[in-house]
Structure formats: C-alpha cells, structure tokens
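Of the protein chains in this complex, one is absent; all others appear in place.
So, subunit A:
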Amino acid sequence: MTVQQAATRGPAARAAVPVPPGARGPLSRAVVETLTGGPPGPSDALGAVASADPYGEDLQLALHTCFELHYRGFAGVDPDREWDPDLLRLRGAMEAVFLDALRRDADLRDPSDVDGALDELLVEPVDGHGVTHHLQDEGERWHLLEHAAHRSVYHLKEADPHAWVVPRLRGRAKTALVAVQHDEFGGGRPEMIHQGLYADLLDDLGLDASYGGYVDAAPAVTLATVNMMSMFGLRRSLRGALVGHFAAAEITTAPSARRMARALERLGGGPRALRFYTEHIEADAVHEQVLRYDVIGGLLADEPDLAPDVVLGIRATNLLEDRLAGHLLGCWRADRTSLRRPLPGTVGR
C-alpha cells in the first residue's frame, strides 16, 4: 500500500487510510479489482482457491486485503464492501485453506495439553540464535530496519485483532483480557497506545510510519502472522485459538523485547525507538501472567472443550514465527533483502 511521500511522517501519516495493494496473483487481483470496481467478480477466483499455496504470496495478500476491510479499509473503497457476499465467500474459502494448513503443519501431538504447550514457552535459551539474538549480537542496521518494516504490518494495528474476541468471552476471562487490552491501548493515555509507540519507533528510525505503509513490501511469510490473528479474532468459533495465540505472544515477548532494546542501543536507535521495547519488557511480564491464569484459566473453566483450540493458537503462532525467523535469517545471511523490495538506501551491503 503506497501512500503519498509527504504523508509518511507525523500525525497525518498515522491517520491515513491505505490504498489497495498491488496484486500478486489471480486471487489478490480478484479482490483488489472487486474493491476498485474492476470488471471480474471474485466468483471467478473461487475455483482457484483449492489449488492455491496456503502460505503463498497471492493467497496471503488476498486474505490480508479482505481482512483489512474490517480494520481501516482503503481510500476510495466503499466501507460496505466489508460485507460484500462474494468477497466473504472468497475469503471463507481462502481461510479454510489457510486453517487446514495450520492444523496440518502445527505441532498438535498433544492436542489438549494447554499447560504443556505454555510451559515450553517459559524457558530461555542460554545462547539463542533467533532473530532478536541476531539483532542484539551481530545484526547490521539494515537488518534492524527491515525487521521494523516487517513488524509494522502488525504493530501499527497492535492489539486490534484481539479486541474482536471480547464479546465472545465472559466473566473472569473477559475482565482480564480487557485489562490487558487497556494497557495495549495506552491505559487511558493516548500518547502511550502501543500502536502509536510503534509509529514513534518507525519515525525515529527514519522509516515510513503510515498505517499499512509496508504491506506491499511485506512477503507472505510476514502477512501470514497477521492474517492468523485476524482470522482467529474474526471467527467466534476460533475464540480459543485467539486466546492461545495472545497468551503465546505475551509470554514470549518480554525477553525478546529486552534483546530488541539492546539491538536498538547498539545500532543507533533513539529514545523514541527504544521506548516501544522498554515498555514491553515490564508490560508483557505482567500480561503473560494475566493471560495464562485469568484469560486462559477463565475461558477453560467456562468452556473446557476449547482446550484443543487454545493449543492450536499457541502452536500455530510457533509455526508461523519460526517460518518468519527462517526467512529473515536466511536472507540476511545471504546478504539479500528479506522484503519484496529493499528499503531505500539499504540494499544489503
């Protein structure tokens, strides 16, 4: 999604509505053309869904574009397209392909063992070699900038996908989830909303802080991590998976945020960039406890049958994060951009 150059900084950029993305194949082309009033309807694309790569560029961008109608929509696109029956039918078919792939590829050997799946996340490698370890210890500045661009697809809408689950919860789980969300949305202080702290980080690093600014540059492996959240959030039937995903994310972020703060210090990030990660070190140490004991605990007390969905949410998060990490580290080791097009002035070495 490209936005006008003049609007990549400051409040105007943050309020901007993206334009529809550039298509990456027949499915995303059908969605974009439907949104922009082009001739072929999405019904023609329906037949192509079953044979599409569930993790491929075309299907993931098409899904991302359909989901975006539920967030901020697109400039020049009728907001009521959100409920276009043809688009919903196509989206449903694509979601089914994606969800089948997640169920097939995620580690679901102990499909009801929520505690086991969470306990696995509660350990720290002595000398890890993930993306945040790389950025902390040896990564170059252009790796850090690319990482920031990838993550902007989510963090500029941070916590929005999880808001959809609120009416699907009750009692203790609902109270606790909303308490965490209150923090995510700034705790009553607009200047502290995490989405805004991330825009500050992008600004600080000289990157485009406009909402959706890096969607066109983001490969499917990145879009998939966000599409998973949108799908889990929008489907009441997957409320258990949304909660499992949210818990997995909150549990694993505090130590990673510490490494990112060190990476920013080492690679010349300013205070506004650091703030996003230093805030998350302490915030997520609290959020993890609330998610685990009160949100998951409360949900499973109400609906014990949802345990396998909670495990799915945790394990699908692991799967997609591992795929993204493999992509980023693989590209950087080969001195290749990890984006679909390199950031200006940062093409490898």
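Some notes on this structure:
In this section, a residue touches a chain if its C-beta (ideal position, glycine included) is under 8 Å from a C-beta of that chain, and two chains touch if they have at least 3 such contacts; residues count from 1.
The definition used in the following text is that contacts and distances are computed from a predicted model.
Think of the chain that is not pictured: of "glycine dehydrogenase (aminomethyl-transferring)", "CDGSH iron-sulfur domain-containing protein", "ABC transporter permease" or "Branched-chain amino acid transport system ATP-binding protein", UniProt labels it "CDGSH iron-sulfur domain-containing protein". Considering the full assembly, A:127 is the residue among A:80, A:127 or A:305 that touches the omitted chain.
Only one of A:30, A:254, A:267 or A:312 touches the absent chain when the whole complex is considered: A:254. Among A:14, A:168 or A:287, the one in contact with the hidden chain is A:287.
If you put the hidden chain back, the residue from A:14, A:29, A:91 or A:151 that touches it is A:151.
Counting over the whole complex, subunit A has residues 120-132, 151, 154-155, 158-159, 172, 175-176, 179, 182-184, 187, 194, 225, 246, 248-250, 252-260, 276-277, 280-290, 293-294, 318, 321-322, 324-325 touching the chain that is not drawn.
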